[in-house]
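Remarks on the structure that follows.
Every protein chain but one is kept in place in this view of the complex.
Lettered A, B and C in written order, each chain numbered from 1.
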Amino acid sequence: MIFQESGLIAANESVGDRFYRMALFAPRTASKVKPGQFIHLKCSDTADPLLRRPFSVYDWDEKKKMITILYAVVGRGTEMMSKMKSGEKVNLMAPLGTSFSIDVNFNEALVIGGGCGIGPLLGLVKQLVKKGIETTTLLGMKTGQTSILIDDFLLAGATVKVATNDGSIGIKGHVTEFLENTEKKEKPDFVYACGPNPMLVSVQKWARKQHIPGEISIEEKMGCGTGACLSCACRIQSQDNEDGWDYKRVCVEGPVFSLEEVIFDE
Amino acid sequence: MIFQESGLIAANESVGDRFYRMALFAPRTASKVKPGQFIHLKCSDTADPLLRRPFSVYDWDEKKKMITILYAVVGRGTEMMSKMKSGEKVNLMAPLGTSFSIDVNFNEALVIGGGCGIGPLLGLVKQLVKKGIETTTLLGMKTGQTSILIDDFLLAGATVKVATNDGSIGIKGHVTEFLENTEKKEKPDFVYACGPNPMLVSVQKWARKQHIPGEISIEEKMGCGTGACLSCACRIQSQDNEDGWDYKRVCVEGPVFSLEEVIFDE
Amino acid sequence: MNNPDLRVSIGEIHMKNPVMTASGTYGYGEAYSDLYDVNFLGAMVVKGITPEPRKGNPPPRIAETPAGILNAIGLQNPGVEKFILDEVPRLMKLQVPVIVNMSANTIEGYQRLARRLDEVEGLSGLEVNISCPNVKQGGQAFGTDPKTAHEVVSKVRKETKRPIIAKLTPNVTNIASIAVSVEDAGADAVSLINTLLGMAIDIKSKRPLLGNVVGGLSGPAVKPVAVRMVWETAQVVNIPVIGMGGITSWQDAVEFMIAGASAVAIGTGNFTNPVAAVDIIDGICAYMKENNMEKTTDLVGKVSIETIE
Partner (left out) sequence: MNNPDLRVSIGEIHMKNPVMTASGTYGYGEAYSDLYDVNFLGAMVVKGITPEPRKGNPPPRIAETPAGILNAIGLQNPGVEKFILDEVPRLMKLQVPVIVNMSANTIEGYQRLARRLDEVEGLSGLEVNISCPNVKQGGQAFGTDPKTAHEVVSKVRKETKRPIIAKLTPNVTNIASIAVSVEDAGADAVSLINTLLGMAIDIKSKRPLLGNVVGGLSGPAVKPVAVRMVWETAQVVNIPVIGMGGITSWQDAVEFMIAGASAVAIGTGNFTNPVAAVDIIDGICAYMKENNMEKTTDLVGKVSIETIE
């Protein structure tokens, strides 16, 4: 059940680098959202920029009726968002898309996030930890400036490993380097990932080789966010089709897909 | 000499009804502007709304390096302006257009303003009073809610008469009713006016009948504000032309024209 | 005063109000059903159907431009048979006229679609999208030439008794002449405008922002062009004109109706405000009431033009 909600901004703070965390009082969304789902946010009142912007829900608290998004300033919409003040309202549509599977019975989960891809992961990790699943989180960031995010995951009860491009925190390099060094005995039962496509490609290759199932959240440019316009097509394996794939909608059949089925253009 | 200036908003306060007074720290404009001239203000950073908005300079103070505009919220641009906060900056072009003649030698001036047309008049009145000219100001307003503007003119040293549509202050009706009741002996030497076209038409007719010279400031939709686009055409008497009139630019040949030469479409 | 009578008929399509959805922006009617009762709509136009399934274009399929969007979906759809099987049963249950937007690469394709859809119960009309490239005649759209436009519509006319709406492309020198031509061919109405052909390039990668290189411009940016075309067209045809292009508010909708549109369609506007259609129906109603208009004909085409000088 999709709805519109007017979210009241409770906080909108820089968390280092180009990243911001926006906390919104949004009771309906907070009570309905599932990990991996996203909201479609209207960041301007004028026709320019025109479209809403999709953001994964980073965290939520049903009791406090709050949701949080973690976003990077990469263009005009996010620039405008970064200037919004607490007390202002923003219109959003929620809860949108598919969610990560958490009704699972396994022991060890590996959660991998890179850059903006950290966006949908905190809520997921909290749920996994709550279920008693041992959760290792690999975070890839540009710099250590965003170290406050590491705290978010540590507080959630996850084991956290960090890779930064500049080596200022954790190992220097890509987060996927942790995978290459993963010993047999460390093999998780299930992997969740979100991040730039090259990262997801590496995760997919590694998981295939290791025969580990998993889920990933992917991004595509969006129009409606509700399945009406077919803008957000991505290539997904499909038996229905002779050539083995079909375009699916990131906003309805995704953003969370099973790790195996996504076809990346390389 | 036209220039661009980044004006720092020092105050932006509602003065009743739909009216706001915005004070800007704008040293160059404050030192160059003449009564009746206007600024062309950028009220948004996005392409929607696209165009700048023209506003007469209501008042200025060369020493304090401040200018003030008086504006009514009538559409999207002015709506956006009304939400600006002190400390923000707005880009403006100034000083634009012609100004009221004040190097004059006469004794009594009549200054008539209706609604937004009060915009260019305070600075004018101050200058006239400074020159020792006896200045009567007729202000037409919708309601008495904007009575603070009356104080502006009283403080400037003018005699003020007020007409409001609802009769809440002064006489009930149009400001032009003062003219119809003007006795021979009260006849001013010169009249200045700004306001809605029907008001200006009445002023023009009355002044013609009474053989009183004068100047008016008129409005037209603008593009460039600097004479480049010919958007702001208004009909002005002209000897150059067989049929006795020509389109002139409100932004360069105006906004202040001599009272007689403006041709209104009735 | 009573509430105004908002009813409008487009041929035999009887609508309770003049607000429809624009093809391709409303899926098959399911995408917005959580947000409001779609039976409020005057009519629903569903995503373009083709004779065979189409995968559509490679992503990115959408790019934002100043006050507009470019799209190049590429008519992704399951094909007419799967549409009839999977979507029609649900659509039939609605209390709102459903209009099927149809496209083909050949005239025979249009005929085949019309024939097939004519057999299907529960559909109220066909919108013939003649903005698609005419593969046989070298890629120009059917709708860019009055003669081919005439041919498509008259051939479709022979295959169906359902009302036909011809959807016109704005990428032409003279849209009114195309409208006259399809009227003559038997169209019950014309709808305009489809998207303006546009392009955007990423200056970093030097690549087009759309996978398909070019795409269709829609949204507020195109509104003045659409209003002009509706006005030009409404003056020369005797069939209803359905106006669209950049409508996001009831004020926009009223503007189109004053220009001559008997009904309006909301496209890109659904994306920014998912309940736009409902808001617009309410707004038109309030406007008519305030202006003492009893029926939509008091509004349609009432632009007041004085010739000055």
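Here is the rule we go by: a contact is a pair of C-beta atoms (placed from the backbone, for glycine too) under 8 Å apart; a residue touches a chain by one contact, two chains touch by 3 or more.
Here the structure is a predicted model, which means the values were calculated and not measured.
Enquirer: For the chain that does not appear here, which of the shown chains does it touch in the whole complex?
Expert: Over the full assembly, the chain not pictured touches A, B, C.
Enquirer: Which of these touches the unseen chain: C:Val100, C:Val172 or C:Leu192?
Expert: C:Val172
Enquirer: Tell me which of C:Ile201, C:Val236 or C:Ala286 is the one touching the absent chain.
Expert: Result: among the candidates, C:Ile201 touches the missing chain.
Enquirer: Would you mind spotting which of B:Ala11, B:Val74 or B:Cys229 touches the chain that isn't drawn?
Expert: Within the whole complex, the residue contacting the unshown chain is B:Cys229.
Enquirer: So which bits of subunit A touch the chain we can't see?
Expert: Counting only subunit A, the missing chain is touched by 47-48, 265.
Enquirer: For subunit C, which residues reach the chain that was dropped from this view?
Expert: Touching the chain left out of view, subunit C contributes residues 58, 65-68, 70, 140, 144, 171-174, 196-201, 203, 205-208, 211, 213-214, 217, 219-225, 227-228, 231, 246, 251, 254-255, 258-259, 287, 302-306, 308-309.
Enquirer: Residues of subunit B in contact with the chain that isn't shown?
Expert: 1-4, 42, 47-52, 93, 220-234, 246-247, 265
As a convention for this text, only the chains that are shown with their structure count from here on.
Enquirer: For subunit C, which other chain has the most distant CA centre?
Expert: B
Enquirer: Taking each chain's centre as the mean of its CA atoms, how far is subunit B from subunit C in angstrom?
Expert: Taking the average C-alpha coordinate of subunit B and of subunit C, the gap between them is 47 Å.
Enquirer: Report the inter-centroid distance (CA atoms only) between subunit A and subunit B in whole Å.
Expert: 55
Enquirer: On subunit C, where are the residues touching two or more other chains?
Expert: Answer for subunit C, listing residues that touch two or more other chains: 66-67, 220.
Enquirer: Please list all residues of subunit A that touch 2 or more other chains.
Expert: 47-49
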